[in-house]
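Report on the structure given below.
A single protein chain has been omitted; all remaining protein chains appear in their positions.
Each chain gets a letter, A, B and C, in the order it is written, and its residues are counted from 1.
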Amino acid sequence: MNDYTLKQLVDKNFDYYKNGEVANYIPALAEVSPKQLGIAVYDLTSNELMKAGDVDVRFAIESMSKVPVLLLAIKDCGIKKVFETINTEPTGFAFNSIMNMEINHRKHPMNPFVNAGAIATTSLISGKDANEKFERILSFMKQICDDTDITLNKEIYLSESKTGDINRSLAYYMKGNQMIDEEVSETLETYFKQCSVNVTATGIAKLAAVLANKGIAPWNNQRIISEESATIVKSIMTTAGLYDESGEFSVHVGVPAKSGVGGGLMAAIPNSYGIGVFSPALDKFGNSAAGIQLLKDTVQELDADIFQ
Amino acid sequence: MNDYTLKQLVDKNFDYYKNGEVANYIPALAEVSPKQLGIAVYDLTSNELMKAGDVDVRFAIESMSKVPVLLLAIKDCGIKKVFETINTEPTGFAFNSIMNMEINHRKHPMNPFVNAGAIATTSLISGKDANEKFERILSFMKQICDDTDITLNKEIYLSESKTGDINRSLAYYMKGNQMIDEEVSETLETYFKQCSVNVTATGIAKLAAVLANKGIAPWNNQRIISEESATIVKSIMTTAGLYDESGEFSVHVGVPAKSGVGGGLMAAIPNSYGIGVFSPALDKFGNSAAGIQLLKDTVQELDADIFQ
Amino acid sequence: MNDYTLKQLVDKNFDYYKNGEVANYIPALAEVSPKQLGIAVYDLTSNELMKAGDVDVRFAIESMSKVPVLLLAIKDCGIKKVFETINTEPTGFAFNSIMNMEINHRKHPMNPFVNAGAIATTSLISGKDANEKFERILSFMKQICDDTDITLNKEIYLSESKTGDINRSLAYYMKGNQMIDEEVSETLETYFKQCSVNVTATGIAKLAAVLANKGIAPWNNQRIISEESATIVKSIMTTAGLYDESGEFSVHVGVPAKSGVGGGLMAAIPNSYGIGVFSPALDKFGNSAAGIQLLKDTVQELDADIFQ
Partner (left out) sequence: MNDYTLKQLVDKNFDYYKNGEVANYIPALAEVSPKQLGIAVYDLTSNELMKAGDVDVRFAIESMSKVPVLLLAIKDCGIKKVFETINTEPTGFAFNSIMNMEINHRKHPMNPFVNAGAIATTSLISGKDANEKFERILSFMKQICDDTDITLNKEIYLSESKTGDINRSLAYYMKGNQMIDEEVSETLETYFKQCSVNVTATGIAKLAAVLANKGIAPWNNQRIISEESATIVKSIMTTAGLYDESGEFSVHVGVPAKSGVGGGLMAAIPNSYGIGVFSPALDKFGNSAAGIQLLKDTVQELDADIFQ
């Protein structure tokens, strides 16, 4: 695999954007051009980053933020505290379902990658107020993506906050059932902000490379997260990274992954590759239409399905 | 790792049987002595089988049968037909839940490892009647476990059939909703029989070794199942192999696995190991209490967590 | 109100059959002509039966059978035993839902007018076998409808039995959860038969008149059921008589009622009227399209809404 092969895969899969539509629940996402596709692959063996297509275009991280915020929560509170607060089971329900907590008389959100669990994760981030919490998240994202240009997209943040009533409902449900301790409005402000950060496919590939590399940044050999947390997070990405399509994705692609409605996809293949993909048109499940196809082809080309 | 190390791990974990109880919903299971623990590890690299403890004791395969029957259904009907009939999503519900099909207006059982999906899988097995279907299953089990002594335990079969009303309910629900085509009583007779087969930890380790070895029996280099089906089944074992505890197991142990209420555990680690464990006392989730601990220690000793 | 006024209401509402369709899940129902409408009103004050339209046409009693079978179960076992077995809560779910028992961890079917509760009710009928149970039901129906010509429609019975898999699922679910004691196949045979009995709107009006008249047949002043059971059954008809449309019907019509997919409707207005309606074309909720409109107009004409 090299940049040229990767470029061929991008060209082959480009037109799949026609099978999707860009997220339209907020204007700032609706205006993004669907005709974009890019992939960055960090190869741990050669310690090289391969790229093709729109890998340096900035886009909203959205649900992919659940991965670095979970990692930071573990750094802040420890694995025990985090997983006493949030379970690690796939749900079989949509990402924004509130029913799955009530239906099984759960005392905890089911996993950190559905919205309820992600909000509970955010509530565990240290900081004296929403501002400090977010600054700590932003700083951690810059470090783990090796990208100092990550910034808050205020327009997206304001839209997320304005349209975020289902997330408010989830948060108050958890607060009312003693599933989270922190102030709801502060937690949600932080959560909406963490979703509204601008990243690139290159940065996401680097984040994924840290996960793939047992927690050590391969570009400078510094440990960013513990090996145990890297292992656990890849496991949860496999069972619950793509919401109620996690099982099907796992069957067809077979790598730990996480998607976002900004059109991003992250895949962390243990000891081999960190991958970042971007293409904003989404399929009916909210995953990047062309991105999924490109990721599938790339994994196949790399012979990297972890269940093979 | 060698037999001696394995023996030490068995000794270390033996007493965990005290944290569990043998299944008591039928007499034939209730009478089994809880004080048993054994493990067999098929090492694909050395092509050797390591053993310690009660590896040749016969016990009921129960839900582990869902793995070979799924493999046989794929051989009989092809991957496409099987997964048009049965989805591959984890459910978040107990193994015998009927609600999860109605609640999300599912047209298919959610995965082949909850009871509904397993019954639908059995309905796809070729054969002119229940008897021929079961004989084909039994024959396939003998081949893939490399164990010609596998037989039907009639006492268990009769008990399973007698107490199987929830499975009847699941089957008629699917039949009434056009989720399965075959005759219910015939499908259930086959299903109850496939659960009532006597196996050993050694045989299960060999079955798992075939899965781990891309479908080829390592003991004679003959292909038993396609590489693609081996890959897919390991993926589903990861996301849904331990019912509504699959996510937690995946976090803590991190290998494709399947359990049974007979006290068996199977783990298939791609390209490395096939593992069979037996210890009949079950924890509150229905998984072998000492078996899970022993499997966890063994995976750690082998450095075999696939998310590491 | 007299026969002439009633005839005018029938004419006024006749065309509403165009808003519905006859039940088509079994041939014997699908072949019934939708162009039929009839109503019989038993006036307790004048002790007269008013009639208009197709009141003597025979049609399948279907779910309206749940009322006389509940009354007979109370006679056989007593109120206490019956309502220890079956709850009396409306469900908010469809008549054939299985989820509502699992979702709230119910130990009993929620009420006698959803299918699960009706099957449990049938299981309480005395008799040495399915045949004797059904003969006792048939005999009781003849008495309470004052109609010796009621017979089993064998064609409908065979079709109900053939297509009854969801009911089998409900029954086995209850059996497997110790909610019913009797043999499932025997109970279902009786249940399918009780649904397949041919009645007339006139007979149904008389049954309803007994309920309305505190349990005494107004045509001969003989007590058929206890006053208490008549009161309770009218109450359950109000909260749960029309499945998940009971609340809306209660708001718009306001009388204790029960419907059947054969196109029948029964209404029992305390101390005033017993009403039987027949028109086989059903609205989307499975209730007689023209029948509901005619019943509503009639109740209004009689000034008989019990909440007025």
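Just so we're on the same page, a residue touches a chain if its C-beta (ideal position, glycine included) is under 8 Å from a C-beta of that chain, and two chains touch if they have at least 3 such contacts.
Predicted, not measured: the structure shown is a model, and the values here were computed from it.
In terms of the touch definition stated at the top, the absent chain reaches A, C within the entire complex. Only one residue in the set A:7, A:168 or A:252 touches the chain that does not appear here, and it is A:168. Residue-wise, the contact with the chain that is not shown comes from C:232, picked out of C:232, C:257, C:282 or C:295.
Residues touching the missing chain, restricted to subunit A, are 97-99, 102-103, 164-166, 168-173, 175-177, 184 (touch as defined at the top). Those residues of subunit C that touch the chain absent from the view are 83, 87-93, 100, 103-104, 110-111, 214, 227, 231-232, 234-236, 238-240, 244-248, 250-251, 254, 256, 270-271, 305-308.
Basically, only the chains that are shown with their structure count from here on.
The chain with its Cα centre farthest from the Cα centre of subunit C is A. With centres taken as mean CA coordinates, the chain nearest to the overall protein centre is B.
Centres computed as Cα averages put subunit A at a distance of 32 Å from subunit B. Multi-chain contact residues of subunit B (touching two or more other chains) are listed as 103.
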